[in-house]
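Excluded from the complex is one protein chain; the other protein chains are retained at their positions.
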Amino acid sequence: MSTPNYEDGVLAVLRQQARLLVAEVAGPLRRIQIRRGDAVVEIEWHGERRAAEPAEPAAAWWAAPPSGPAAAPEPPGPDVSRPVGEAGKHSIVSPMVGTFYRAAEPGATPFVTVGDLIEPGRVIGVVEAMKLMNEITAGHAGRVLDVLVDDGQPVEFGQALIALDPA
Amino acid sequence: MSTPNYEDGVLAVLRQQARLLVAEVAGPLRRIQIRRGDAVVEIEWHGERRAAEPAEPAAAWWAAPPSGPAAAPEPPGPDVSRPVGEAGKHSIVSPMVGTFYRAAEPGATPFVTVGDLIEPGRVIGVVEAMKLMNEITAGHAGRVLDVLVDDGQPVEFGQALIALDPA
Amino acid sequence: MFEKVLIANRGEIAVRVARACRELGVRTVAVYSTADSDSAVVRLADEAVRIGPPASRHSYANAAAIVEAARQTGAQAIHPGYGFLSEDADFAEVCADNGLVFIGPDPEVVRAFGDKSRARALMRGAGLPLAAGSVETLPNVATAQAVADEIGYPVIIKSVAGGGGRGMEIVRSPSGLVEVYARTQLAAQALFGDNRVYLERYLVNARHVEVQVLCDSYGNGVHLGTRDCSVQRRHQKLVEEGPAPALSACTLDAIADAALRGALAVGYRGAGTFEFLVDDAEGFRFIEANCRIQVEHPVTEMISGIDLVHEQLHIAAGVPLRMRQDEVRLHGTAIECRVNVEDPDRGFAPTPGRLDRFLPPGGPFTRVDTHGYPGYLVGPYYDSLLAKVIVWAPDRDLALYRMERALHEFDVAGPGVRTTIPFLRRILDDAAFRKGRYSTGLVERLMDPPGPPHRSDRPHPPGGADNPGTPGASELAADQPTPGRTP
Partner (left out) sequence: MFEKVLIANRGEIAVRVARACRELGVRTVAVYSTADSDSAVVRLADEAVRIGPPASRHSYANAAAIVEAARQTGAQAIHPGYGFLSEDADFAEVCADNGLVFIGPDPEVVRAFGDKSRARALMRGAGLPLAAGSVETLPNVATAQAVADEIGYPVIIKSVAGGGGRGMEIVRSPSGLVEVYARTQLAAQALFGDNRVYLERYLVNARHVEVQVLCDSYGNGVHLGTRDCSVQRRHQKLVEEGPAPALSACTLDAIADAALRGALAVGYRGAGTFEFLVDDAEGFRFIEANCRIQVEHPVTEMISGIDLVHEQLHIAAGVPLRMRQDEVRLHGTAIECRVNVEDPDRGFAPTPGRLDRFLPPGGPFTRVDTHGYPGYLVGPYYDSLLAKVIVWAPDRDLALYRMERALHEFDVAGPGVRTTIPFLRRILDDAAFRKGRYSTGLVERLMDPPGPPHRSDRPHPPGGADNPGTPGASELAADQPTPGRTP
């Protein structure tokens, strides 16, 4: 049901988000990029970024969330290694709500460390949900740029766990 | 209180109106003109103008009124000969709600006729309000292009009575 | 019932009247100034006539233009809303002269209540208690001094032709009387073209309690209980609630009965409000009556289930009153908050501008009356009331929580636009207000709080420098757009 109509709606929402952001954050614009594929709004300003005006309530319903994608219209397939959360950066994301563990047990060696070169299928961590341990595997090869969640921390669905430089 | 802030607001509303109009009326655009002085939105399309989609309720609160200026932020001075109602056309407008008469009494010669060349101060008609006859005079010289209201018809404040080709 | 009614007003009250008319199958004519072409009522009404430029004296207060518009469109009656021409006896007469029904009391009644001195005398005659002071106009400053010495200071000197909180000043000690007397006379002359003044005992921290009445053309009348309107800043009401809290049922009944007695004594017709001051000992005194629908009428509608604008229309159309006093049942508590386009941190200065975002609250027992919409341009020409949020609950505590919830949801934003919402939330948070034990001094106290504010969305600016700090807030409340506030 990914009708063209719906896709246009996404673009329109992106444009609106961009417009709102430009309105809310003062400063001379340099560039606006609006994408549709993974729903990105990117805005660059000239010079120093100025803080948002205090007059704009931060909790406006339709303002963009402070982080995370505006929408991810396609349900994720088995490959959970997709750009999510930050435009252009490749991440491995959590496929479920739960608790993230970097190692198989407390004190054990983490599954991956920054700098590791990993292959598809490599276990990068575990997400515990309903007392079940779910191994999270890499979908693509690449070098680990960052581990984005601390050991034992709660994670949301789709939350980026590992930043990857695709090989 | 014609603050810059307020003026910007007017422009913004005009732009919004233009955007809504473009969205509501299909067809290839030719030209958009947005003015501030007398608050005009003018939009031209290529080819035949298509009717608005039936899906768009005509009574949307914030759609532009079908005719007439979106706003006239400055109260009119004594000179009532200003462009109002249709962008770019010079008109003599009614300074009050009432009934328009083209002649001093039924059957008499009209004050002006199409083609007349008139001078400032020339009486062009009468608007009756609360049983008082108010003479309407031209503020500028020009040639009468059209008499826009029939004899004995009700007129609103600011309604164009005479279209004038300024001399 | 009328077939067509002209609405001689703008803003939320024009929308309110248009709704009532449509519900009764009455066609509507909106009138509008050139500043209001895109207003909500122009779109909601069946017809609309542009009557003048932004300045209200040439448009919404322009009797000739409005009567002409009614004649053009074939309207049979004119609903004046509040403010503008709503309490103008001359306009009511012009309507009658032109065969139009003015939806309000007889011109003579409007005129009598417009003269505070006459109103006091009439109400004293009807047995209503008055604040101690001069019933009649003061002939000179010597009499003023004698009366003030007798009743004791502080006193308040008021314009006879005034009302709505204008043309009045407090005198705190004998030394100030001569000067204030002269100044009030001058102000009265300038504002109302009538320099007569009178004098009353001024009650510090009194409660402002008013009674809603409905009377028909046949001598029938009912009251619909009380409203407390003590939350005021410089005569401008900010929060109203009904029934008036923390007063005994016995006192509330006595005030309501007095109001109805006063209304029936003068042959009042339509919806009206009788205002009283109530002191610590629950003693009450009549101060003035308003011959119009009030801004805060939804409070009464929500506790009574009665649509006051419907009743205004029925009464004006000659229908006998559709309820007896024993059929009026009040339930629960209703609270109204006025969301004005003003900056509470800058002395409540108006902040007109375009509303980029406008999302009023909704949900259970929550009503919003507004002419706002996303993209609406709030102009600088008229009063700053943008929306009224009214909630109902079976008890006052829940009503307060519900209002807090509603204001929390309300999202209004635009370049330069500020609203009273943060200040309203500060009021809701005040311990005395929550207990129902507040008076007309509440707002002044909150504008310069001694300690740090609690749970308020926007912290009070350091130093509170924008508080003009002018003491002397009086007890009267303006309920109307200021007709003269034009550029």
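Letters A, B and C mark the chains in the order given here, with residues in each chain numbered from 1 onward.
Note that in this section a residue touches a chain if its C-beta (ideal position, glycine included) is under 8 Å from a C-beta of that chain, and two chains touch if they have at least 3 such contacts.
Bear in mind the structure is a predicted one, so any value in this text is a computation, not a measurement.
Visitor: Using the document's definition of touch, tell me which of C:G176, C:G267 or C:G332 contacts the absent chain.
Guide: Answering carefully, the residue with contact to the hidden chain is C:G332.
Visitor: Among C:D369, C:D383 or C:D430, exactly one should touch the missing chain; which is it?
Guide: Of all options in C:D369, C:D383 or C:D430, contact with the hidden chain holds for C:D369.
Visitor: Who touches the missing chain here, C:E68, C:E301 or C:D383?
Guide: The missing chain is touched by C:E301.
Visitor: By the contact criterion defined above, which parts of chain C meet the unshown chain? Give residue numbers in ascending order.
Guide: 15-16, 19-20, 22-25, 44, 298, 301, 305-307, 309, 331-332, 359-360, 362-370, 373-374, 392, 394, 398, 401-402, 404-405, 408-409
Visitor: For chain A, enumerate the residues touching the unshown chain of the complex.
Guide: Touch set of chain A with respect to the missing chain: 1-3, 5-6, 8-10, 12-13, 16, 59-62, 65, 68-73, 75-76, 96-99, 129-130, 154, 156-159.
Criterion: only the chains that are shown with their structure count from here on.
Visitor: Most C-beta contact pairs, which chains?
Guide: Counting C-beta pairs in contact for each chain pair, the top pair is B-C.
Visitor: Please work out the Cα centroid separation of chain A and chain C, and write it as a whole number of Å.
Guide: About 53 Å separates the centre of chain A from that of chain C.
Visitor: Mind checking the centre-to-centre distance between chain B and chain C? Centres are C-alpha means, answer in whole Å.
Guide: 37
Visitor: Where does chain C touch two or more other chains at once, residue-wise?
Guide: 415
Visitor: Could you list the positions in chain B whose residues touch two or more of the other chains?
Guide: In chain B, no residue touches at least two other chains, as defined above.
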